[in-house]
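As you look at this complex, bear in mind that one protein chain is not there, while each of the others sits in place.
Let's look at chain A:
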Amino acid sequence: MDTSDLIQSLAANAGPVTRLRSPLMRATGWLLLAAALMALLTVGHGLRPQFAERMRDASFAINMLSALLTGVLATIATFFVSLPDRSRWWLLLPAPPLVIWLSTIGYQCFDGWVPIPPGAVTVEAASSCLATLVLTSLPLSLVMLVMLRYAAALRPTSVILMGSLAVSAITSSALSMFHPLDATAMVLGWNLGTAVLFLGAAALFSRRLSN
């Protein structure tokens, strides 16, 4: 098709469109939805035993707050980087709290290696964790997917990975409020693992289709 014909047909099919709100406003909307979901789940589950006591533990508090901050900043970065005229440097926004969050996971693994006896983490407890994790992260991921569907034509990989990080961090901080087990590794594995799986499959199939 000739370019001038294409222009004519595009102009002929151009109806009015509803402009997107600012990325900051949309990120706030998504975070409010996440907060509402967390509140609902907390009401349903109840806070974990000795929550206030655990919050006095510095490593637990730093872990939870850094996860929450990572989630908030990653959400903002996702909505900004999804637009064509915004810099890719936005991807670095959640980096500082992410480093703190990951280092506290490492510290907890090292610290908890000896005290946890074999059999302390049961299949029942872990599967209950997984169920809560899916219940929290799936609706958040779906809403974000709908809100950012236009980014498929621009920067899909960075947007998907940053969005997955946002969902992981929010879910992890939610789980640590009402779950006795520390499920950070599972949360990260689930969300980022699923994202990497989908990206890998997409890369493979798109190459096959374009061949």
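Heads up, the rule we're going with is that a residue touches a chain if its C-beta (ideal position, glycine included) is under 8 Å from a C-beta of that chain, and two chains touch if they have at least 3 such contacts; residues count from 1.
In the analysis below, contacts and distances are computed from a predicted model.
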Study note, to complete from the structure: According to its UniProt record, the missing chain among "Nodulation protein E", "ABC transporter ATP-binding protein", "Sigma-70 family RNA polymerase sigma factor" or "AIM24 family protein" is "Sigma-70 family RNA polymerase sigma factor"
Review point. Mind pulling the chain A residues that touch the left-out chain?
Key: 1, 3-4, 6-8, 10-20, 22, 83-86, 150, 153-155, 207, 210-211
